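Of the protein chains in this complex, one is absent; all others appear in place.
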Amino acid sequence: MTISAEAPEDAASEAVRKFGITVEDYMLPARHQIQMVGPDGTLNPHTEQGTQPGHEYALPGDEELLAAYEQLVVGRRVNDQNSALVRQGRMAVYPSSHGQEACQVAAALCLSDGDWMFPTYRDSVAVMARGVDPVQTMTLFRGDWHGGYDPAKHKVGIQCTPLTTQLLHGVGVAHAAKLRGEDTVVLAMCGDGATSEGDFHEALNFAAVFHLPVVFFVQNNQYAISVPLAHQSVAPSLAHKAVGYGMAGERVDGNDMVALLAVLGRAVRLAREGSGPLLVEAHTYRMQAHTNADDATRYRQDSEVAQWVAKDPLSRMETYLTDRGLLDDERAAGIAEKAEAVATQLREGLSEEVPVEPQDLFKYVFSTPTPQLKEQSALLADELSREEAAK
Amino acid sequence: MTISAEAPEDAASEAVRKFGITVEDYMLPARHQIQMVGPDGTLNPHTEQGTQPGHEYALPGDEELLAAYEQLVVGRRVNDQNSALVRQGRMAVYPSSHGQEACQVAAALCLSDGDWMFPTYRDSVAVMARGVDPVQTMTLFRGDWHGGYDPAKHKVGIQCTPLTTQLLHGVGVAHAAKLRGEDTVVLAMCGDGATSEGDFHEALNFAAVFHLPVVFFVQNNQYAISVPLAHQSVAPSLAHKAVGYGMAGERVDGNDMVALLAVLGRAVRLAREGSGPLLVEAHTYRMQAHTNADDATRYRQDSEVAQWVAKDPLSRMETYLTDRGLLDDERAAGIAEKAEAVATQLREGLSEEVPVEPQDLFKYVFSTPTPQLKEQSALLADELSREEAAK
Amino acid sequence: MSPTITTSSEANGNVSAATARAAAKAAVVAEQTGPQPITLAKALNTAMADAMHADPSVLVFGEDVGMLGGVFRITDGLTKTFGKDRCFDTPLAESGIVGMAVGMAMNGMRPVIEMQFDAFAYPAFEQIVSHVAKMHNRTKGTVKLPMVIRVPYAGGIGGVEHHCDSSEAYYAHTAGLKVFTPATVADGYRMLREAIDSDDPVMFMEPKKLYWSKDQVDLDALRAEHAENTARGTSSEGRAAVARPGTDATLIAYGPSVPTALAAAAAAAEEGRSLEVIDVRSIVPFDDETVCASVRKTGRAVVIAEAHGFASVASEIVARVQERCFHHLAAPIRRVTGFDVPYPAPKLEHYYLPGVDRILDAVDDLQWED
Partner (left out) sequence: MSPTITTSSEANGNVSAATARAAAKAAVVAEQTGPQPITLAKALNTAMADAMHADPSVLVFGEDVGMLGGVFRITDGLTKTFGKDRCFDTPLAESGIVGMAVGMAMNGMRPVIEMQFDAFAYPAFEQIVSHVAKMHNRTKGTVKLPMVIRVPYAGGIGGVEHHCDSSEAYYAHTAGLKVFTPATVADGYRMLREAIDSDDPVMFMEPKKLYWSKDQVDLDALRAEHAENTARGTSSEGRAAVARPGTDATLIAYGPSVPTALAAAAAAAEEGRSLEVIDVRSIVPFDDETVCASVRKTGRAVVIAEAHGFASVASEIVARVQERCFHHLAAPIRRVTGFDVPYPAPKLEHYYLPGVDRILDAVDDLQWED
């Protein structure tokens, strides 16, 4: 298999042929965001789901929906538990994804075991939903180390802070896998504000030119810290950015678990089948401040936040599943129990004082420490032993 | 006047209202590149000029065409003269725009006196057409200094090498002008390869969000040194990149002087009227190697180059103007004479050995040299005086 | 800060020098007088506000600097006071911010831009090194680039990765950039105003752990000092300060390390050792005179900085002091710097940072004859 700019048939022309649409219709997102279940929890009629030729979506299966709901409940519990732990001083900082849990869960569930995820600082719930141990996930925010899990083992990048730099890592992982003939798909995540960074541009373009199986997933939660979307972009939508890379874009209601599973599921499938990269924008909302250190009242009105309470992804899914007869009290209780178990795990894990090891400073800079690091390490050891002796 | 993301009406919605087109039709380039005069020098019928609703172009006036032709002839002569000077060792390096002269000339002619141009290393002909002294323009390539003219005086940035960094400077100049209520338009130029850089993305987005009068002009000459366009982008065209910024894009035959004047002229007018930034891609060809130091036979076929000879911007314009009766032998001779005069100026200017001043190293680092620079300057002065004494 | 607010039509209109001057005057009058306990944050904020009052071409922009007032609140109130043409949020892109500032400075403005954290200035590195530092030289001075890049830097605040880098060496090594770093509240005001006044670009490194440290400072006196300096064409630019006089050895420090050095000197004094503390203030240009005068006097020196020691500003200080004061030195110059490891996670930063004990150890190592 050759990865080169002259790929036999590109995704766009293939789609043009297959779906009988124009190349622009392939690349442009559907004219409305894809929404399957409305805020009140009822299924939209098929004609009102926002789909159009070339952008059709099937309803996910019942099992998938139930599994997703369980993770939604767990995710919300995780967010609330972590925020509480920060308030109690057990954790330094936590960027909550409260309100964005449907995006978080869909990001994890759309991937297979061999796939990779490249999350941001806000995506702790997605990382846990992907199977990483909750307490390990919190290492970064607890301040013990910069990352608490092995990316290779879990196929999850360390939650990334320098905005959109991780998208390129995702592109590289996909590229390596493709060169070896593996069918790995990479889900590379970022926020709305991050789309303004140069690395966003470079990552999407590299993925498109090398025709790599990367799904770029933008959680547009309307704010980058204090800066509203209107100051980041005047494009009709962030999904429209796909066009500039010859890539397909789609936008989806980011508080509609059902639509997210459908849209991300299809994107991952297309990527795996060789359609090249895709860009998915989810419209959602950051219900809380940027982090606990932020004061959102400085830049937005409570009334705006209130409007989004009505669109909550959890209650919507609960109503939908209950109405469908898929969810009853017993099942709900079981799920709540699981969520509580995770919360307990977090509480207990984070109240344990893990002793830090000063010598870790020098241990991992290189595979083998340089003479300079050995010298510095000895200096610190000497200092600490003298301190110890003085006690 | 407030510059903010919440501009009263953005360009796209204004266009939608005014032209009765969709926002995508506003942002997307016309389906074909705009071409008014074909390779054989005959005017295309209006229906075959590539225009469509919202993207209509008027034929430039006779005087404008003649002035442009004169600059075309001068530009070609400049390119050939400079290449000859490099071969003779009078200049270190020259990135020729041979074949791209129509783009070069249009870039200069579309601007008014108060406007700014931000050119690249390849845009020497545009810089001269804008009025900068030819010999001063060559300072960079001659190796005397990094720039030979005063950007503020000529409203021309120093020809820029770090790709697309200059686009942001153009954005800043436009922003400052707009804040002062001046109606300055900025033409910010780059090549096809350069569109892959992060700064391209950031510049277009800043211009769009702040709604600034910047025309981004991409000369797509099909190559970035050895790398063909297909390895830079798989978008249908580079002009499609406009969509991701909510900006209008257009593509034009870059070897058609007439269409270039029309398209860039309209873009500058729209920008001045407050439409915000626009992106124009000209399809052209780098007829010679990247610079004299490059060997183009390593990566492309002569036959490909030959195809483009037939599309030459000069002969096309000559035929067109002659057929229209605007150009006769006498006028042509006058123009040739002017071109020859510029060539002579270059030859003479560049054969004069300008003595370099070693102390210039220290003079311009800061407005006033630091104590450290004074020390270093004294060191060099001492060294040189000892050398002098030893002679 | 001044309660005087220009009306919104003024603030949003084309800026008029007369209006701005009037506002500045009013602001000075309205301000409380006499020494007050003031934070470094407040001093920096006041410096920007005063500069904006004084000169309509001074603009402030960056990420979250508008409504929010910056994540450290250093630009608090500037949008409200001066309107969003003069203090505004940009899209989230640092190269864009710096590159746009270059263009604005080329076209008559004096941008003062904020990088949100040290490590988030790296995307702008090409613009800083290849343009900000070189434009003046490239154009033989026909283009001046009066811009200030404010960088909250260094650690000690329990920040997660990428929020605590000491990046001053990158800029100090780049020819064409001035690099200032205040260590006191008064210097926060004084030096930021000088940076904004400078016709050359200044990397203004703000020790973020000192943002909330307070000193008794008389802002009016500082304003008067600035006015007097402006009138006389003088300034404190490029000058180091003797932060504490002493006789036995010299501690050379800057930014976040100055209070640590002072604490070490205080501790040493109790043990009967008199340490002089030099606050470098301006890394570029560097004040060889003040630094060397001290070392020639004491004969011993320790250089203290938070950044990794290797190829750092501390290395430079050692190198130039040994070049200039070699025969006055009774012992090798010692460095107490951050280790050559990535800045550690919050629970480990304590072991990384140069602290009082480590400085005193270094002083002890200066081969005393007693």
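For this structure, a couple of remarks:
The letters A, B and C name the chains in turn, as written, and every chain counts its residues from 1.
Convention: a residue touches a chain if its C-beta (ideal position, glycine included) is under 8 Å from a C-beta of that chain, and two chains touch if they have at least 3 such contacts.
Keep in mind it's a predicted model, so treat the numbers as computed, not measured.
Considering the whole complex, the hidden chain is in touch with A, B, C.
Within the set C:76, C:126 or C:187, the residue that contacts the chain not displayed is C:126.
Across A:99, A:147, A:228 or A:276, the residue that sits in touch with the chain not pictured is A:147.
Among C:273, C:308 or C:358, only C:308 touches the chain that is left out of the view.
Among B:224, B:271, B:317 or B:339, the one in contact with the hidden chain is B:224. Mapped onto chain C, the footprint of the missing chain covers residues 95, 119, 122-123, 125-126, 129-130, 133-134, 137-138, 161-162, 165, 169-170, 172-176, 284, 286, 307-308, 310-316, 318-320, 322-324, 326, 329, 331-335, 339-342. Where chain A meets the chain that is not shown, the touching residues are 1-4, 116, 145-147, 150-153, 157-158, 162, 165, 167-177, 179-181, 198-199, 201-203, 205-206, 209, 360, 363-367, 370-372.
Taking the whole complex into account, chain B touches the unshown chain at residues 92-93, 140-141, 143-146, 161-163, 193-194, 196-199, 224-227, 231-233, 293-294, 298-299, 356, 358, 360-362, 365, 370, 372-373, 376, 380, 383, 387.
In this section, only the chains that are shown with their structure count from here on.
Mean C-alpha positions place chain B and chain C at a centre distance of 39 Å. With centres defined as mean CA coordinates, chain C is found 37 Å away from chain A.
Residue positions 90-91, 93, 95-96, 123 of chain C are each in touch with at least two other chains. Counting partner chains per residue, chain B has residues 4, 198-199, 201-202, 205, 209 touching two or more of them.
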